[in-house]
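Only one protein chain is missing; all other protein chains are in place.
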Amino acid sequence: MTLLSLAQANLIADKALEKAESLDFQPQTVAVLDAGGHIKVIKRSDGASLLRPEIAFGKAWGVLGMGFGGRDLAKRAEQAPAFFTALNAISNGRMVPVAGGVLIKDAQNEIIGSVGVSGDTSDNDEICAVAGVVAAGLVADTGA
Amino acid sequence: MTLLSLAQANLIADKALEKAESLDFQPQTVAVLDAGGHIKVIKRSDGASLLRPEIAFGKAWGVLGMGFGGRDLAKRAEQAPAFFTALNAISNGRMVPVAGGVLIKDAQNEIIGSVGVSGDTSDNDEICAVAGVVAAGLVADTGA
Amino acid sequence: MTLLSLAQANLIADKALEKAESLDFQPQTVAVLDAGGHIKVIKRSDGASLLRPEIAFGKAWGVLGMGFGGRDLAKRAEQAPAFFTALNAISNGRMVPVAGGVLIKDAQNEIIGSVGVSGDTSDNDEICAVAGVVAAGLVADTGA
Partner (left out) sequence: MTLLSLAQANLIADKALEKAESLDFQPQTVAVLDAGGHIKVIKRSDGASLLRPEIAFGKAWGVLGMGFGGRDLAKRAEQAPAFFTALNAISNGRMVPVAGGVLIKDAQNEIIGSVGVSGDTSDNDEICAVAGVVAAGLVADTGA
């Protein structure tokens, strides 16, 4: 199994933020985690609000926690609210089941980490997350 | 009262995982608890996502916490969401009220433990949980 | 990097418990974690007290959290009590800095997981943990 390196994680974060800037999105925050759900990189843009790092982390952690992309998690959360309330509790609040959380896979389709972006609409957050992963030559699984 | 032994709990876990493999289910995680709600065995299959041990534990703990099988808990959670939100809090996040949490009973119909399975759909998780309990010569109460 | 498989983790747990039985130790509990600190296997022997799964987990998690074996952690905790009080808090109580927590390394000396054993004295717990890792053909780093 490939390990996500700091160099790759850093590239993903930078490219996600560049994408946001080029599209004139709200100030974004990016969290990139390894396969074990531990932080490799977090970056919070100037002007981003206080809870953004936790939201970005929770989007990234949630997709690893369940093994589905954020878009899929969001749909499931709508269909099974009681289950997702329970997930919030048992994960100690590390689950944010919305678009903008994306699994990072290698060429063998193995999960090697995840990225979460928060700051603009979920759809726009996801655009940035995907741009980062793709720029690093990796596969982005949004759960779409 | 019969005590659930480690040998029995281990057998339940192994048979639940075998069932999952024979039916080509997603990678499963199994938690088997004694009547006091304490872990006897947890096993997480290769490829299972990060939160699965907590979910499997929460399914198993929840049925002991309330004394109903997971299928019954799920129905009640739908009818009384505020109550189950409170249960999440007072149980310190140990309640996952969904199918796949099964009470383990002995021949005298006494609860001697529980099993929770997570990884595939709730219905499939329950199939594995029941298979494990039955293989150990015990009675599975799903709350159906 | 090698991933610790369920088969390996299960073997480690079983061999640790066999060792305990062969030496007539108190009822043992074993937790085996992957490199990300997530449960692969937990087994609690008949007669083991209630908190043993959490202690075994905390011994195993602590060595991964800091990257040192439990024997080394214990020495450091004695020398820097304020730091370890802080570690307890920031790890949400997942650190148990005592002998009996052992890093699992592969032939390339990379950390692929950890094992924690609790139930007898720390020294005896460690004997069981090491026996399990060695029986699986892997390298045990006790921090000695």
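In order of appearance the chains are A, B and C, and numbering begins at 1 in each one.
Going forward, a residue touches a chain if its C-beta (ideal position, glycine included) is under 8 Å from a C-beta of that chain, and two chains touch if they have at least 3 such contacts.
Predicted model, so just to flag it, every value in this text is computed and none were measured.
The shown chains contacted by the absent chain are A, C, with contact judged over the whole complex. For the chain left out of this panel, the touching residue among C:G65, C:G101, C:G119 or C:G132 is C:G65. Among C:A7, C:L50 or C:A89, only C:A89 touches the chain that is left out of the view. Among A:I42, A:V63 or A:I127, the one in contact with the hidden chain is A:I42.
Mapped onto chain A, contacts with the missing chain fall at residues 3, 5-6, 10, 36, 38-46, 50, 53. Residues of chain C that touch the chain left out of view are 36-37, 61, 64-67, 80-83, 85-92, 95.
By our rule, only the chains that are shown with their structure count from here on.
Of all residue numbers seen at the chain A-chain C contact, over half occur in both copies; the interface is built from largely matching residues.
Averaging Cα coordinates per chain places chain A and chain B 30 Å apart. Chain C has its Cα centroid 26 Å from the Cα centroid of chain B.
Residue positions 3, 36, 38 of chain C are each in touch with at least two other chains.
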